[in-house]
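Data first, discussion second: the structure below is written as structure tokens.
And now, chain A:
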Amino acid sequence: MAEGELLIRNGVVYDPINGVKGEKKDICIRDGKVVESVTNPKVIDAEGRVVMPGGVDIHSHIAGGKVNAGRLFRPEDGRKGVKARTKVCRQESGYSVPNTFATGYRYARMGYTFVMEAAMPPLAARHTHEELVDIPILDNAALPLLDNNWMTMEYVKSGDTDLLAAYIAWMIKATKGYSVKVVNPGGTEAWAWAKNCDLNDEVPYFDVTPAEIVKNLAVANEKFEMPHSIHVHGNMLGHPGNYEVTTSTYDLVKGIKPYRDRPAMHATHTQFHSYGGTTWGNFESKAGAIADYINKNEHVSIDLGSIILGDTTTMTADGPMEYSLYQITGRKWTNHDVELETGTGITPFLYSGKSPVNTIQWAIGQELALLVKDPWKLALTTDHPNAGPFIGYPIIISMLMSKKRRDESAEDMHKVIFDRAEYCSIDREYDLNEIAIITRGMAAKTLGLHEHGKGHLGIGADGDVAIYDMSPEETDAGKIQKAFLNTKYTIKGGEVVVKDGEVVATPAGKTYFVTPECDEKLTDEMLVKLKDKFEHYYSVSFNNYPVQDAYVPNPYEIKAPWRS
Partner candidate 1 sequence: MQTIKLKLKEEVTRGVAKIPVEVDSLTPDKLAGKTEAEIKAVKVWWGNKEENTGDLFDVSVEGEAGSAEEVKIVLEGDLSRVKHIGDGMKAGEIEALGDVDMHCGAMMSGGKITVKGAADCWAGREMHGGELVIEGDAGDNLCAMYRGEMTGMTGGKVTVGGNTGECVAQNMAGGEIEIKGNAYILTGLNMKGGKITIEGDAVMPGADMTGGAITVKGNVRDMIPSFRLEGTESIEGEEYKKYTGDLAMTEKKAKGVLYVK
Partner candidate 2 sequence: MGTKVNLISGRTIVQGQNLDNKLSEAYFNEVATCELNGSDMEKLGVAADERVKVKTSFGEVVVKAKEKAGTPEGVIFIPMGPWANALVSGDTHGAGMPSFKGIDAEIEPTEEEVLHVKELMKTYMG
């Protein structure tokens, strides 16, 4: 946070959380926060330029064991983005798996100031935090994986949702995490035996189904005043015909009353879950069916996981899925199962416009954005780096804003795009207000961060501002893309961190974490079971497990009291 005053004058402001849709307006910042007025400010002239709150990414893999395993096993990716150090910046490397410094700089250049690390294996949480600390500029948080955990499954089996709540509360605290992450529930545990699970299969040895895991975790999560819902990567990701599994997963939380005005489930990288057909041969888009569900229901929010063409590094706790992908490509494959908790799979992948399957995947991500009517229900992501690196966001933005660009691009893709996707028949074009919603407003609200100053420019909000070098009337897709790639200014906590596309300051970001407050008796009862797990099955001791305060030097704590 910078001390002093800043005035951003005459910009055209898009602040959807506060209903500001392209109004010419001044933004005043004092000591890092948005205020009514300032007296003796530094002035930035934003005349005629697009001004938005700092971007908020709801789901991205930027830090931790699997991201780094991705970097480590891809020196060929590392050599792609090398940039020498400057007086201000550390050296950069990497494209799909950039180093920590490049991650911070590149997001900041796009006007983003908050990124959620989407998957933190609890046992390796210290690693995630070590990297988050090393990512300059960005405020951050991380989602601990809590669905394939033996403790979770045992409580699901016994039906003790209160004890399950005590467990997730303890784990979120122990990992300095933000909310409950679910990745291929049951399937990742099954993968430890080289198997997988569909939504209603029994998890080997545990006598529960993935559907039961998801439902119980949603119930347990809502027992606290949690800012965010459960964050779900469902079963059968990336399998042809999985869209019915997807909607069945959504159905699981129907009727669960969320703590606040947000859905009870956030379903992530929906592109990978919107597949029709029965094989890769007759693979087709079911974005329409998924969008239809989202349009008719209020209990699920989504993010896109939209494809960026080119080479990338796929990585997920969904081990069996990565294995399938590796079997298709025969390229390198890393797997890392994590005892009692989760797993990791990583393999490089090339999305090619010449491939019919990749073409349809590419169409699906954008179709979802275009077919879901209410932009407040979705966030722009590429599930970085799974569907492509985050640095491709401006491409997606320009596509959504320009039917012309979509038509031109479709011409370069495999011809299946004309008959196995709706892509070419959709005329909708996003306006800047909608772009502001899917790149900051929606994510901030869904994560509950708008109450903590993120994703908007109301009085008291964080002084995080992106000023794009474009007029609100701009229709040229190329110019839009360029503007969203490198801001004229990015301001973080009232400090100019990017100017004319160059990083000029690198303050440290804050780590946001949630402290669910659970009844002590419940916690004690749960701990008896948990300590037994450490005594017999974990390979580290109980007392060395929780993340020490030293790993979060810039903490922002959000308390989540028990609800009743």
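Candidates were picked such that all candidates are chains of the complex that A comes from, given by their letters.
Everything that follows uses one rule, which is that a contact is a pair of C-beta atoms (placed from the backbone, for glycine too) under 8 Å apart; a residue touches a chain by one contact, two chains touch by 3 or more; residues count from 1.
Just so we're clear, the structure is a prediction, and the values are computed from it rather than from any experiment.
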Expected hit for chain A (complex, candidates 1 or 2) is 1
Give every residue of chain A touching candidate 1 within the complex, in rising order.
73-77, 79, 330-332
